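Note that one protein chain of the assembly has been removed; the remaining protein chains are unaltered in position.
First chain written, first letter: the chains are A and B, and each begins at residue 1.
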Amino acid sequence: MSSLTIFNQLEISHYIYLSTVLFSIGLFGVLFRRNAIILLMCIELMLNAVNLLFVAFSSYMGDSDGQIFVFFIMVVAAAEAAVGLAILVLVYRNTRKTDVSVLDNLKG
Amino acid sequence: MLEWIIVLPLLGFLINGLFGSIFPKSIVGWLGTAFVFGSFVATCFLFRDLLTSLPGEGSVYLRVFTFLNVGNFHVDIAFQFDRLSAIMALIITGIGTLIHLYSISYMADDAGLYKFFSFLNLFIFNMLVLVLGSNFMMMFFGWEGVGLCSYLLIGFWYKNVSFGKAARKAFIMNRIGDLGLLMGLFLIYQNFGSFEYTEVFAKVGRLEVGTEICTAIALLLFIGAMGKSAQIPLFTWLPDAMAGPTPVSALIHAATMVTAGIYLVVRCEAIYALAPFAREVIMWIGLATSLMAALIGLKQNDIKKVLAYSTVSQLGFMFIALGCGAYTAALFHVITHAFFKALLFLGAGSVIHGMHHEQDIRQMGGLRKKMPITYLTFLIGTLAITGFPMLSGFFSKDEIFTAILSHNRLVFILGLLSAFITVFYTFRMFFVTFHGTYRNHHHSFEKVHESPLLMTLPLLILAVLSVIGGAVNFPNYMGEGISGGLHHLLSFDGGGRFSPILIFPEQSFEISHAQEWLLAALTPLFLTIFVVVRNKYLVKAAVPEADADQVGLGKVLANKFYVDESYDRSFVEPIELVSDTLTEYVDEKAFKSSFDGIGRANQYFGSLLSRVQNGNIEYYLVYMVVGLCLLLAFNLF
Partner (left out) sequence: MNLPIPFLILSFLTILSALYVVTSKSPVHSVLALIFTFFTISAHYVLLNAQFLAVVNLIVYAGAIMVLFLFVLMLLNLSKEIEPIKSNAWAIAATISAGSILLMITAAFQVFGEAVAKNPVEGIGLVKALGNVLFTRFLVPFELTGILFLAAMVGAVLLGKREKKPTELSTNETINP
């Protein structure tokens, strides 16, 4: 079978549903969990949901720009993970906790 | 050249005002004087050009820039140097220079010396704008500017509360007059479509507007003149204005600013010529002011107050002359009055200086031995103001009375009465101050001293001017060649843009021989009064009573006819009552509580909302998601 067969068997809406569900799961995690590491992981999950959507659109439309964007998103995600984890380490060093609810000094 | 006349005092103001505090004191005064003197020299050169130039030339017009340009409404910052403004500018800069010179010594000990000189220079600048401006707007700018300077200088010793109040009083009284002036200006623009003197008066000259409009404009402008030139009912600020330093009284409240009203009327001669009713009003108000001020002057014991009331009285004479249509005579009296009244004020300043800031004439006496120069010059000033023959005041008053006599007999008699009272109170002040015995117990007679040369020199110059000042406009019987100089100057019609000053030729005031004899018979009357005063205050050495000891009519006069009190009753107190009521009930209770309520409600809701921002990221995340949902929902549905 040709490598393009999948596009005949499957509508793009299925990928949309899949990535929306993934995104919502990630969002739920961000809202529900308190551990900062899990929060960061959930953010990665959400980013991946978006990536999946990008790739799906790119493939269905035959336009490679979407995949380039995914590439850039990965770059940003990597940088974000590095800095985010560094901040996390610093927070842990000062408070001995990774609980985000500890960080409530910025209030009016 | 014209620009230098105006710019120099402004420069003086800026330099002294900005850097005066770091200059040494000795420089500040000379600097201020030099700028005004430079302005005077420039004026002299321009005036010479004006006199020697061919007909139609010599007047200078200088347009600096367009100040306002809205639709059809144009106002230029522009100046014109014509025969009328030339005379005024000469008085302002000339006498201004002398008074600056005098102030160097008089104010030498004052901490705010640089402020004083910068204000004086600013005043000269504004006064020059007033008289040299080429349209009504420029005149208005100067008009307000001199009002401001007057306020600043009356309240120069602002630490004294009553002086500050006097300054405010002068300013507010002037504002009332300014309202009339402004309305007059509005009417002028509405009817002539321009503020330029040349355009407005050309239209008046062609009789393009009716008498009613002219009368309305004339009356409104006169209200402005009332405020500035201290006429009934707006005269009470001038005596209070004596709170300022004496040179200020001499320059602003005797020689220059208060004559701005006369300048205004002379400038608008064309309008007043078409408004006989307005002139009638001016004449009667001038007469009433002159009489009233003279009567009050009879019982004043403060040397400056006497002079202030005499100024009001003399201004009244000028307005009587204007009311009779004798513009030349009025302007002539402005000039001579500037000489001798500045002289008297500066002389009074010299006395005050020598007496260590004592102003009450009852505390003086016998000063002629200690202050010979002041005594002599003061005598000349006194003689000039009372109209002693062949001195300047004689000629100008003579012209005024000639005009009155040919106009209205009753006014003539009453005006004459006022002039005789002038003789009485001026000599009373003179004798009590300089003759008799010394009566002050605070300072010994030895401590009284003559003023330094810097102060006596202006006195001497002004004394000379007071003697020969009549030469400006000798009457016809003095000889053909030298008489009527001012009259020719004002009526001179050589074509050109700015001549003649008087659009409608001034009527000549011819009087019969019998009337001339009548005038001549006045001299013995004058002498009689002189003898009476001399008898009372010199021979019998009577000392005026204190204000509190006055009885009967004297008490009324000493209290200035209770004018201030009645103004307080009828205007100030009701307004204060209304304001207090409003403050207490509307402001305090209604507004304050409602605004406080609004504030408290805001604080309450704010405190509710501030709980939303609790610093916890989790809550923020929820808010963000909810916001995102709402955003999507709005976009979808």
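In the analysis below, a residue touches a chain if its C-beta (ideal position, glycine included) is under 8 Å from a C-beta of that chain, and two chains touch if they have at least 3 such contacts.
Every value quoted in this text rests on a predicted model; they were computed, and no experiment measured them.
K.L.:
Please give every residue of chain B in contact with the chain that is not shown.
P.N.:
These residues of chain B touch the chain that is not shown: 618, 622, 625-626, 628-629, 632-633, 635-636.
K.L.:
Mind listing the chain A residues that contact the chain we can't see here?
P.N.:
2-4, 6-7, 9-10, 12-18, 20-29, 31-35, 37-38, 40-42, 44-45, 48, 51-52, 55-65, 67-68, 70-72, 74-83, 85-90, 92, 98-99
Keep in mind that, in the parts below, only the chains that are shown with their structure count from here on.
K.L.:
Inside the complex, what are the residues of chain B that reach chain A?
P.N.:
For this pair, the touching residues of chain B are 610, 613-618, 621-622, 625.
K.L.:
Can you check the complex and tell me which residues of chain A touch chain B?
P.N.:
On the chain A side, the touching residues are 27, 30-31, 34, 100-101, 103-108.
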